[in-house]
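Showing chain A:
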Amino acid sequence: MLPVPTEYYLVLSGVLFTIGVIGVLIKRNPIVIFMCIELMLNAVNLSFVALGRHFGHINGQMYVIFVMAVAAAEVAIGLGIIVAVFRTRETINIDEINLLKY
Partner candidate 1 sequence: MPDTIAKHLLSWVIFLPIIGALILMFAFKRPQDEEDAHHHAIVLADGEVAPTTPNSANAIRNFTLFWSALTFALSLALLFKFDTSPGEKFQFVDGPFEWIPQFHVNYHIGIDGISLLLILLTTFLTLLSVGFSFNIKRRVKEYMIFLLLLETAMTGVFCALDLVLFYVFWEAVLIPMYFLIGIWGHDRRIFAAVKFFLYTFAGSVLMLVGIVYLYVATGSFSVVDLVSRGADAHQLLLGIKPQTMLYLFSAFSLAFMIKVPMFPFHTWLPDAHVEAPTAGSVILAGIMLKMGAYGFIRFALPLFPEQAKAAAPLFLALAVIGIVYGAVVATVQPDMKKLVAYSSVSHLGFVMLGIFSFTKLGLTGAVLQSVNHGISTGMLFFMVGMMYERKHTREISAYGGIKRIVPVFAAFFLIALLSSVALPLTNGFVGEFTILQGVYISPISGSIYAGIASTGMVLSAIYMLWMFQRVFTGPVTHESNKSLLDLTKVEIAVLVPLVALVFWIGCASPYWTKFLTAPVTNIQNDVGLGQMQLPEDGDPRVIIPKEQSKAGKEIIPIASN
Partner candidate 2 sequence: MPAIDFSSVSVDTMMLMPVIVLWLTAAAIMLGNTFFWRDKRAWPAIISLVAIVVSALFCFNIRSTYADSMTTAFADSVKVDYVSFMGNIALLVTAFLSVLVAWTYLRNKGLNRSDYYVLLLLSVSGAMLMTDANDLIVLFLGLEILSFALYALVGFSTKEARSEEASIKYFLLGAFASAFLLYGISMVYGVMQSTNLDVIFAKASQMHGFSAMLLAGVGLLLVGLGFKAALIPFHQWTPDVYDGAPTSVTAFMAAAAKIGAFIALLRVFDALSPVKVAWLPAVQILAILSMIFGNILAISQTSLKRLLAYSSIAHAGYLMVAIASLPVSTTGHRLTGLASQSAIFYLFAYVFMTMGAFGVMVYLSPEGKEFQSIKDLKGLSRTNPVAAYGMMFFMLSLGGIPPTMGFMGKWQIFMSAVQNGQIMLSIVMALASVFAVYYYLRVVYMMTFEEPVGASPKAATSCAPVRSVLAISAFATIIFGLAPGWLISLLTVNNPAAK
């Protein structure tokens, strides 16, 4: 009945999520890492919406709205942190940020 089966969306969302994960793991620029995290969140959003449609109720979309709010706040904080780090160290390469270890 649904033109595109929900599972398709879910798998797509899983793939996007995984790409986001890979990005987080292999990128060195925290901004890009952060972008990859946003990618992961969006992947989840996709599955929320798809599931919501599947169940025929609005809840799936509600989650997305909250996730967007969270993402927005997260960006504010995250970029603030990145700026602050850049101020103290003049770099944001996370491979150079390891004063704290062991």
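In the analysis below, contacts are C-beta pairs under 8 Å (C-beta built on N, C-alpha and C of every residue); 3 or more make two chains touch, one makes a residue touch a chain; residues count from 1.
Selection rule, in plain terms: all candidates are chains of the complex that A comes from, given by their letters.
Keep in mind it's a predicted model, so treat the numbers as computed, not measured.
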item: Given options 1 or 2, the chain of this complex that touches chain A; value: 2
item: Residues on chain A engaged by candidate 2 in the complex (per definition of touch); value: 10, 17, 20, 24, 30, 33-34, 37, 40-41, 43-44, 47-48, 51, 55, 57, 59-60, 62-63, 66-67, 70, 73-74, 77-78, 80-82, 84-85, 87-89, 92, 94, 97-102
